[in-house]
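Every protein chain of the complex appears in place save one, which is left out.
Labels A, B and C are assigned to the chains in the order they are written; within every chain, residues are numbered from 1.
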Amino acid sequence: MKNTFGQNVSLTLFGESHGAAVGAVLDGIAPGIAVDEERIARELSRRRPSSAMDTPRREKDAFQIVSGVFNGKTTGTPICIVIPNENTKSSDYSYGVARPSHADYSAFCKYHGFEDYRGGGHFSGRITAALVAVGGILLPALENCGITVGTHILRCKNVSDRPFEDASIDILQLKTADFPTLDNEIGEQIKDLILQAGQSQNSVGGVTQTAVCGLPAGLGEPWFDSVEGLLSHALFSLGGVKGVSFGEGFGFADLTGVEANDAFRSVDGRVVTKTNRNGGINGGITNGMPVLFDCAVKPTPTISRPQETVDFIKDTNAEITAHGRHDPAIIRRICPVIDSVTALVLCDFLAGRYGTDFLAKGTNVCVTD
Amino acid sequence: MKNTFGQNVSLTLFGESHGAAVGAVLDGIAPGIAVDEERIARELSRRRPSSAMDTPRREKDAFQIVSGVFNGKTTGTPICIVIPNENTKSSDYSYGVARPSHADYSAFCKYHGFEDYRGGGHFSGRITAALVAVGGILLPALENCGITVGTHILRCKNVSDRPFEDASIDILQLKTADFPTLDNEIGEQIKDLILQAGQSQNSVGGVTQTAVCGLPAGLGEPWFDSVEGLLSHALFSLGGVKGVSFGEGFGFADLTGVEANDAFRSVDGRVVTKTNRNGGINGGITNGMPVLFDCAVKPTPTISRPQETVDFIKDTNAEITAHGRHDPAIIRRICPVIDSVTALVLCDFLAGRYGTDFLAKGTNVCVTD
Amino acid sequence: MKNTFGQNVSLTLFGESHGAAVGAVLDGIAPGIAVDEERIARELSRRRPSSAMDTPRREKDAFQIVSGVFNGKTTGTPICIVIPNENTKSSDYSYGVARPSHADYSAFCKYHGFEDYRGGGHFSGRITAALVAVGGILLPALENCGITVGTHILRCKNVSDRPFEDASIDILQLKTADFPTLDNEIGEQIKDLILQAGQSQNSVGGVTQTAVCGLPAGLGEPWFDSVEGLLSHALFSLGGVKGVSFGEGFGFADLTGVEANDAFRSVDGRVVTKTNRNGGINGGITNGMPVLFDCAVKPTPTISRPQETVDFIKDTNAEITAHGRHDPAIIRRICPVIDSVTALVLCDFLAGRYGTDFLAKGTNVCVTD
Partner (left out) sequence: MKNTFGQNVSLTLFGESHGAAVGAVLDGIAPGIAVDEERIARELSRRRPSSAMDTPRREKDAFQIVSGVFNGKTTGTPICIVIPNENTKSSDYSYGVARPSHADYSAFCKYHGFEDYRGGGHFSGRITAALVAVGGILLPALENCGITVGTHILRCKNVSDRPFEDASIDILQLKTADFPTLDNEIGEQIKDLILQAGQSQNSVGGVTQTAVCGLPAGLGEPWFDSVEGLLSHALFSLGGVKGVSFGEGFGFADLTGVEANDAFRSVDGRVVTKTNRNGGINGGITNGMPVLFDCAVKPTPTISRPQETVDFIKDTNAEITAHGRHDPAIIRRICPVIDSVTALVLCDFLAGRYGTDFLAKGTNVCVTD
C-alpha cells in the first residue's frame, strides 16, 4: 500500500494542492474517544502560514468530518476528514521546467506526465494539513492516557535552542508557545534568520527535536517494526525531512561505549536511566524513558532566484525563477506535523499491544501495564 | 506484521543467538534467478568476526537453503535459509542484571521474562547473518540489472574516510576491499582505533555511508512509502543504528536554499543534477542520480568494565561487568548487513513497479524504463 | 488494516448510511487511465434502487471525485470519491432493539454503543455505492486490457437462470440488460418472486454467478493469496453474502475425480480445458479459462413483520417490526457491487504481476504475457 500507513491504527492520505480538497481517512481508532473540533482547529492554526515568515497563501483550513464521529465521539469506524482548497493560484505554475530539489522531475518519471503538477500536486506540503487535523484527534487521546508529544526547533543555521531537559514540562510550555523554541530569545533570533532568508530570496532549513513522555516500556519490535523504524518511516514522508536520529544520533560516532551507555538505576521502585543518550529506546523497544528524536529539514527548495534546470518536456536545459507563493522556511510549520505523525505511530503501537479499545480508556499506561 | 518486511518482496527473520539456528524466509522473488552459494558465502565472510577487532565467537555460518531454489535457480516460491548456531557459550549469560544500552530490560518489559535472553536472544546481531545470506542472493540479482550497492565506514570518532565520489567505481573497489574504507590509510587508522578501544575494555561507534548506482528515476511513493521512508524503516532494525540521513542529511541545517538545491542539467539526453545533495531522491522518489545515505552506529554497548545497572528480577540496583564475547566495534561488520538490507528494499520497490518477474530479466532498468 | 483492501491496488471505504457522505479512496492505480464520469454514473444506476422491488429510499448518488484525477485521467495518486447522503430519515431508527440477523447487536458488542446506528451506519449497503463508483473506473480499465466481468442472478428460491455458457458473450449481454439474468423469461419470474415477497412483508435471497473473461494464466499465489482467497475475502465484505464457491463449488461433493477433472487440450496453439469445473483456477492460480464463481446471498433481514428480539440496552426481551425503508431482495442490486469488488481484486493481481503502469497500457494481457 502506498498512501496508507499503520497496521492497527492506519491513515490514508489523499488530495492535491490545487485540487478540490485534501484529506485523510483514519481507521482503527477506538470507539468512544471525544473529538474536539476546537482542538483540531488549534492544531491546524499551528501549521497555518500566518506571518511574513510563511508563504503568502492563506487557507482557512475549514475541515469537515465526513464520517466516523457521532455525537462528538469516535464510532470506531473510519474517520474521513476533508479540507477543501480555496486559495489556489494555479496560473503560477507551468509544466515541464523542473524546480530544482523539488519532486517535479522525479514525479514526471513516475507518473509519465499525468501527475497534477499544480502547486506540487500530491507532493505539496498542503497535504500535511490533513495529517495535522488527524493529530488534533490523536494527540488529546494520547494525553488522556498520560502520553504527551512536543517538537521544537533545535537548530537553524548557527542558532541553537537548548535541548529538552525536563521533557514533560518542556512539552507543556510548547503547547502554548507562539514560536516553537524552548528559549524565547533563541526563537527571536531564528525568526530573524528566516525573515532575512525570505528578504534575500533565499531559504533556510534546520533541525527539530521531538520528545514523547509517558510511554510504557516494552513498545516496539526487535526486527523491522522497531520504534525507530516505524517513526522514521512515517517522518521521512514529510517533504524536506532528510535525516532522522534518536537520542545522541550522529553524535554517537564521537563517543566510546563508556561515554555512550545509559546506566540503569532503580528509583522509587521504577527503573530509569541516569542519562538518556539512547532516546528512550533499547533494541528498538521503549525502556520507559522519554523518547527523543531529531529531524533534519532541508531549506525550502523554492527560492525566487534564477536557477539552472531542465525542461523535461522539451528535453533541454532551462532557467527557472520561482513565482509561486512559498515559505522561506518550513521549520516552524513542520513542528505540529511531526507531532501528528508521531501520534499516529504511537497510537498504532499502543493499539497493537493493548488492543483496539485501549486508547479510549484514558488509562495512564505506565501505571496500567 | 512484526519480523516480516516488504510488500512485493518480503523477508521474515527468525532465530536466537543461542538457539538451534537463525534464518530467513525470502518471498516474492522472481523465478529463474541464479543462486550462487559461493557468493552467499562471500557475503557472509564479510560479516563474520575474523580478527582481534571482532568478537572471539567464531561461527562457520554453514547455511542451508531449505526451499525455493531448484536446479540452482530461484523457483519463485519462498526461499528459506537456515544457519545453525554452533559456537554458543550460554554460561556467559545470566538473567536479571540488565546490560546498559542493551535490550535486556526493554525485552523483559515486552516479553515478561519469557524471552530467550542467552546472548541477546532474538535481539542478537547474530540474526543479521540470515540477512546477509539473503543479500547474497539479492545483490547479484540487482547487479545483473545494472544496480550496485556499496557501504563504507565514513567516520569513526575523529577519523573520516573520503565520501563517495564516482560512486559506481567506488562501489567496485569496496567489493574486493579487506576493510570497508575508500582510503586504505584511513582504514588502517580506524582499525587502530578499534583495536585500542578493545584493549581498553571500551568500544567505538561511527558513521557509515552507502551508495546505490543504476537505479531508474521514478521509484518510491510521495507519502509514507518514500525511498527514504522504507530504507530507514529497514535500516533502523539493525542493532546500533541510531540515525539515518540522506544526501547532506543533518548538514542541510547549515545551508541556504541557494546552496542546497541541486541544479538539473541535460547531458547527452539524460537528466542529471550538478550536485547531489539530495542523495538521489526528490519528494521521496528517485531522480536517477546515485542514492546516498549515512547511518549513525552507536558504540557497542557491551564493554568489559564495571557499569551501574539494575537487577530487574530482584528490583535492586546492581553492577555488571560483561564477560560474554563481543566486538569493540560493529562498524566494519555492519557494512555488508546494510548492503543486504538495502538490496531487500530496492528489490521490493522494483518488483512493485515493474512486476514480479522483473528481477530475473537482467535488464538494465535505466535503459528499459 | 481494517477498511482497506488490496496490496498494489488498494481501496479504503468510509461513511455511514445517515452521515454526511459515503466514499472511497482508491490507491495504486496506474497514471493515465481515462476516467469517464458517465460510466461511473451508469454503474451507480445499476445499483440504485429504482422500482417496487427495491427500498423506497431514493438517492441521486451525485458523486464527487475529490482527488487523483486530472484532465480526465488518473494521476497515479489516490483517487478519493465522495457521495453525499441526501435522502436520510433517521427518525425511522431507534437504538437498543436489535434487528434480527442484522449487525445491530454484534456492532454494539464491538463498538460499545458508540457506533452510528442510524440506518445501519457503517454496515449499511449504502456504502457499496462507493464501491460501485470505484468499479466505474476499474471495469473500463480492465475492458481496455481485454478483461470483462459480469454477474447475473443464478437462482432465487426455486427459479434458476441458465449458467454462463459462452461467458464473454453472456457478459456483453448483461452490460445492457435491465435485469441481471441471462434468460429474460426467468428474469420476469424472479421479479415476481421479489415483488411477492415485498407485498407479504417478507424477503428473499438467492445465488449470483460471476464470470471473468480474458485473464492471463498465472495470476495468484499458491498459499494464502490464491485467486479464490482474495476474491472471497473481498466478497464476504458484502452484507448478505454467506457463501462463495468456484466452478462446481459445493457440487464437487457429488462427483468423483473422473467426473470432476478438467482435461487439458491444445487448440490452435493455446491450452484450454474441455470442461471448466474448476472455474478457471488450478492450485489457486488462473489457468487461462474464464474464472467462474457463485455467491450465496441471504434474504434481506429487514422485514415488516413482528420478530422476537432483545433490547440490548435494557437487557430484556423485546419485539421489533421494521419501519425503515428496505429492499425485499438485494440480489439484483448486489450484481454491480460484485462486479466492482471483483474488478478491484483483479487490478490488484495484475498490478502485482505486471507492475504499476500495466493497467494504463491497454494491452490484451493474454497476448502480452
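Criterion: contacts are C-beta pairs under 8 Å (C-beta built on N, C-alpha and C of every residue); 3 or more make two chains touch, one makes a residue touch a chain.
Predicted model only: the values in this text are computed from it and were never measured.
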Checklist entry - Of the residues listed, C:L44, C:I81, C:A133 or C:V207, which one is in contact with the missing chain? => result C:V207
Checklist entry - Of the listed residues C:H18, C:R47, C:R118 or C:R155, which contacts the missing chain in the full complex? => result C:R155
Checklist entry - Considering the entire assembly, which residues of chain B contact the chain that has been omitted? => result 1-4, 6-7, 10, 12-16, 19-23, 25, 27-28, 31-32, 64-68, 70-71, 73-80, 82, 110-112, 114-116, 121-122, 357
Checklist outcome for this item: Note that chain C touches the absent chain at residues 1-5, 7, 13, 98, 100-107, 109-110, 122-123, 127, 155-158, 197, 202-207, 216-226, 228-230, 232-237, 239, 241-266, 269, 271, 273-274, 277-279, 281-288, 294, 296-303, 305, 307-310, 312, 315-317, 369
Checklist outcome for this item: Where chain A meets the chain that is not shown, the residues are 7-8, 77, 222, 352-358
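Following the convention adopted for this analysis, only the chains that are shown with their structure count from here on.
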Item to check | Same-site or different-site touching of chain B by its copy chain C, using the half cut | outcome: same
Next on the checklist: Need the CA-centroid distance for the pair chain A / chain B, whole Å please.
Outcome noted: 26
Checklist entry - So what's the Cα centroid distance for chain A and chain C, whole Å? => result 38
Item to check | Separation of chain B from chain C, taking each centre as the mean of its C-alpha atoms, in whole Å | outcome: 45
Next on the checklist: Give me the residue numbers in chain A that touch at least two other chains, ranges are fine.
Outcome noted: 1-4, 7, 13, 110, 122
